[in-house]
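Removed from the display is one protein chain of the complex; every other protein chain stays in position.
Here is chain A:
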Amino acid sequence: MLKRYISLLKKDIKIAFRNQFFAIVIGVALLFVGLINFLIPGELSLKPSVYYFIGYEGRIKPALEQVLEEAGREHGNVHRKGSVEEIEAEMRKDYNSLGMVIGDLEGKPHIEFIMQGHENEKVINALVLSIKDNIRSRMHADKEIKTVFLNQDQDAKKIPFNHTWIPVFVVMESVLLGFFMIAVLIFLEKDERTLTAYMVSPGRIPEYLASKITLMAILGCISSLTLVFLTLGLRAEYLSLFVFVVLGSIAAAISGLILASFFNNVSQASVWIIAFSLILALPFMSYYFPSFAPLIVKAVPTYYLLFAAREILFFGGNRGVLYSALKGLALFDIAGYLAAVAVYRLRLTKSQEV
């Protein structure tokens, strides 16, 4: 069995090599390396821009000015404007922005917030509260609130914006490439009736699928190692990365195999492969805005993989996230492999061809 598996794997590697799979995987990884190292900025704020105008001339004007100027220095996206009209004009150009007009109401300062209109009430309440808190801390001594950190190490860590993309690429490219590529190997052999010929040999479905899955894991490892080594150097946890990419690639390849079994050719399958790829990309938003994690996003496996990859690459200290992901992947790999073997056996029995 092992001998047959190795022979099949050698054959699959040859097919992949002839069809430029290795060149494409390395080329794409190098492209990402270029993007991360040279194009994507290290510092970038995804927070909305704030435009403000101070029309108030009363007693606490210096404190208000100080709060806003400090916010501008800290975040870089807080801008003073000369009038309410200017604020509104800027906001209409930049839909990820808000305005603040500080005026006078019955002799007391009044702050009018100008929102775009799509923000929900809770977000607006939090915004008003943060301004209130900033002004209060400027005018009175700040009241310290006791805070407990579960992972003290992570507290001081700030990941450059360009590096935050590495886990995204590792998951979306290195891990998921098997989902995309394995279907085509299956259809290629289907067209050439290789599987029918194979089935009259002593070879069996488990080793046939295992060799293709292994090829995808090899490609995943090449892609991730190229990407991570050329962006982070030796600063990553390579053993965990290897285990993660192998388990993840196996899971992605098994999913691709099962999906492919429902279709007759690549054209049919490609529609659904693209559609599912888009669904798998949904958690991308929660990765950048972690407080946004609705059930629909948490139901997509890449949600957990993205955070696990971040943990591996930046030593987050939250090992629970990593171990849960690895455990989940291992269980899926075992159950998925058995399911894939069963599906392919069933299809073969029904039609003598997958």
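In this text, contacts are C-beta pairs under 8 Å (C-beta built on N, C-alpha and C of every residue); 3 or more make two chains touch, one makes a residue touch a chain; residues count from 1.
Basically, contacts and distances are computed from a predicted model.
When the unshown chain is looked up in UniProt, the name that turns up among "Amino acid/amide ABC transporter membrane protein 2 (HAAT family)", "Cytochrome bd ubiquinol oxidase subunit I", "Alpha-ketoacid dehydrogenase subunit beta" or "ABC-2 type transport system permease protein" is "ABC-2 type transport system permease protein".
For the chain missing from the display, the contacting residue among A:Met1, A:Ala197, A:Val271 or A:Leu331 is A:Val271, taking the whole complex into account.
The omitted chain makes contact with just one of the residues A:Phe244, A:Tyr304 or A:Tyr344: A:Tyr304. From the set A:Leu39, A:Val200 or A:Leu239, the residue in touch with the chain omitted from the display is A:Leu39, counting the whole complex.
By the touch definition given at the top, chain A reaches the unshown chain through residues 15, 19-21, 24, 27-28, 31, 35, 39-41, 44, 46, 60, 88, 91-92, 95-96, 105, 108-120, 122-126, 128-133, 135-136, 139-140, 142-143, 145-155, 157, 177, 180-181, 183-185, 187-188, 191, 264-268, 270-272, 274-275, 277-279, 282, 285-286, 289-298, 303-304, 307-308, 316-318, 320-321.
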